[in-house]
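Every protein chain except one is present and positioned as in the full complex.
All chains are identified by letter, namely A and B, in their written order; residue positions are counted from 1 within each chain.
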Amino acid sequence: MTQPLLSIRDLHLRMSSFDGRAHVLNGINLTVNRGEIWGLVGESGCGKSLTGLSVSRLQPTPPAHYTAGEILLEGHDLLKLSQAEMQRLRGKRIGMIFQDPTTNLNPAFRIGDQLVDVALAAAERDPDVIGCSPNAGRRERRQAARKLAGEMLARVGIPNALARLNDYPHQFSGGMRQRVLIAMALIGRPDLLIADEPTTALDVSVQAQILELIKNSVKDFDMGVVLITHNLGVVAQTCSHVAVMYAGNIVESGPVAAVIGNPVHPYTRALMSAIPTRETRRGELRGLAGSVPNLITPPPGCRFAPRCQFAQPACTAAMPTPVSVGDSHAAACIRVNEMEALVDD
Amino acid sequence: MTTTEPNTADDFATPRRDRLRRAFFRFSQSKLSMLGAAIVAVVIFFTVFGTVLAPYPEHVGGGVDTASRFIPPSAAHPFGTNELGQDVLSLVMAGTTVSVLAGFGVVLIGSVIGTLVGAVAGFARGWVDEVLMRLTDLTLTIPGLILAMAIAAALGSGFGNMVIAIALSWWPGYARLVRGEVLAAREEVYVTAARALGATPKRILFRHILPNVVSPIIVKMSLDMGFAILTVAGLGFIGIGVRPPTPEWGTLLSVSRSYMPDYWWTAMAPGMAMFLAVFGFNLLGDGLRDILDPKARR
């Protein structure tokens, strides 16, 4: 295989605040290829959104400070780009969808105009986007962009798309607005889509449709997707791969079937047993005691050790490194090979 | 989720003090806020001790020294002397008391009246709101200084009357602010929770709504202090405020107006004092808004 689409290598991010410096990302390694949907899951405060924001370079520095590592988009380190260069990449190479569809559309403009602006901006880099030569007149280019906007809206499943280009954001329901945002993220034909909790604010029935839409777009556009969510169910439904994060580290990663079918890291296991399923009997749901550690003075060694039921003295000695447990399935736990025996007990 | 998970309670030993320290940290991040706080501290210091510390206390009481009229700034008189031979520095220092106390009185009375009117209007809604807010609008249509002049003319001049006169034109701003805040606060979930518990309206207003609208009121009070001092000085300037010989910045400036530009120092000291006080209170207000106003936060 050639160069991966996105490769995050040993990314370290520090945040300064009144309380001190928090090491919020602590050596993140993640590789996303075209056609893959990577789910990034974990509890709030584990650094999953920060990872997404780092890739799109939307995390303001300061207070954040990248102390080590690189984020390679087809070999180019995004951390070395200026904000202006980054601005050109966003929208064109990197598309983004956020949790709240209401605040991410400008209420004062028709959605058609907002889509056209994004398309024209993307076309400056790659005229193919609107299928119109760069020498064409302004008017012609605008028309082409508008046509594309209509097609995109139809594609994300908005009925009567051409007519709705003239509508304002408030005329759309929450689910429809999220579709518009997806259309906006996809209109520049990005190579990489970062979706940060795209369905958390939506109803389950709408959520299923939006996830399906993201899945189909991956096939249509040959993109790579990083889907940030706290919901393992969403991951199981949508993703091809998953990375489970805890307190600034990826603790387990691999293909969804492997990780969810056979979770080996105690944290992944704990997360999964906290979700009520058909078989869970009343009062038998297993929560996870304690809370996410303070990242200013993180616990020594494995950050999950204080909450881990399998922790032993060796766990606090050093931060565990990922151990391969199968085809591209890895977990950062020193007892990973004993896990099966431990669970059986 | 932009930062780390908020620390849980177990991490703190003394929550209240920690909250203060945190607020002070945020406040001290802005150099301008700190400058404002420093100026205000100096102004308050002179409000309390200005009369006592004045180098020529006899001048403060109205004593004149015709032999030394219009001495330019010198070692003995850093800001020179005025047409009566009084030390300008002493007068300005002593004048702080009247100006700042009057300004504070105006803001205090104005905010109390305004808060009451606004809270009742926002909480009761319906016709009570309608009547109170139209009354507020009516007061707003009359220029403040002119209303104050009219009231001062009717009540007669003097410190107390001046304060009351300005305060009566000052409250509508607070009424509008508080009404808006109360309208927003009454929709908070914790207010609904209190209603579900069966809390009386009085309890909801005083326990749940008002404590949560105090911050914007305090911010507005500190921002308003500067303008109130200016207004007090303005009334003094046009001669219906505090009468000489009681030193007051506006009156001092008004008198020295006749001797400009030859004896410029008579105007400079009160003018600078006013400028600094207004500037300081405004910076302080901005800084307080940054730490107190939840909308500006995070």
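Note that a residue touches a chain if its C-beta (ideal position, glycine included) is under 8 Å from a C-beta of that chain, and two chains touch if they have at least 3 such contacts.
Quick note on the criterion: contacts and distances are computed from a predicted model.
A.B. asks: Looking at UniProt, which of "Alpha/beta fold hydrolase", "histidine kinase", "NADH-quinone oxidoreductase subunit N" or "ABC-type glutathione transport system ATPase component" names the chain that isn't shown?
C.D. replies: "ABC-type glutathione transport system ATPase component"
A.B. asks: Among A:Pro63, A:Gly174 or A:Pro299, which residue is in touch with the absent chain?
C.D. replies: A:Gly174
A.B. asks: Given the contact definition stated above, which residue among A:Thr67, A:Asn216 or A:Thr280 touches the chain not shown here?
C.D. replies: Considering all chains, including the one not shown, the answer is A:Thr280.
A.B. asks: May I ask which residue of A:Glu36, A:Asp196 or A:Glu252 touches the chain that does not appear here?
C.D. replies: Of the listed residues, the one touching the omitted chain is A:Glu36.
A.B. asks: Just to verify: which one of A:Gly27, A:Gly112, A:Gly254 or A:Pro322 makes contact with the chain not shown?
C.D. replies: Among A:Gly27, A:Gly112, A:Gly254 or A:Pro322, only A:Gly254 touches the chain that is not shown.
A.B. asks: Write the list of subunit B residues that the hidden chain touches.
C.D. replies: 5-9, 12, 15, 19, 188-190, 192-200, 203, 207-208, 211-212
A.B. asks: On subunit A, where is the contact patch with the chain that was removed from view?
C.D. replies: These residues touch the chain not displayed: 33, 35-37, 43-44, 174, 203-208, 211, 230-234, 236-237, 239-241, 254-258, 260-261, 270-272, 274-278, 280, 282-283, 285-289, 291, 327-328.
Everything that follows uses one rule, which is that only the chains that are shown with their structure count from here on.
A.B. asks: If you average the Cα atoms of subunit A and of subunit B to get two centres, how far apart are those centres in Å?
C.D. replies: Subunit A and subunit B have C-alpha centres separated by 50 Å.
A.B. asks: In the complex of these two chains, what residues of subunit B are touching subunit A?
C.D. replies: Residue positions touching the partner: 1-5, 7-8, 11, 22, 25-26.
A.B. asks: With touch defined as at the start, can you tell me which subunit A residues reach subunit B in the complex?
C.D. replies: 15, 17-19, 22, 24, 44-45, 48-50, 291-292, 294-296
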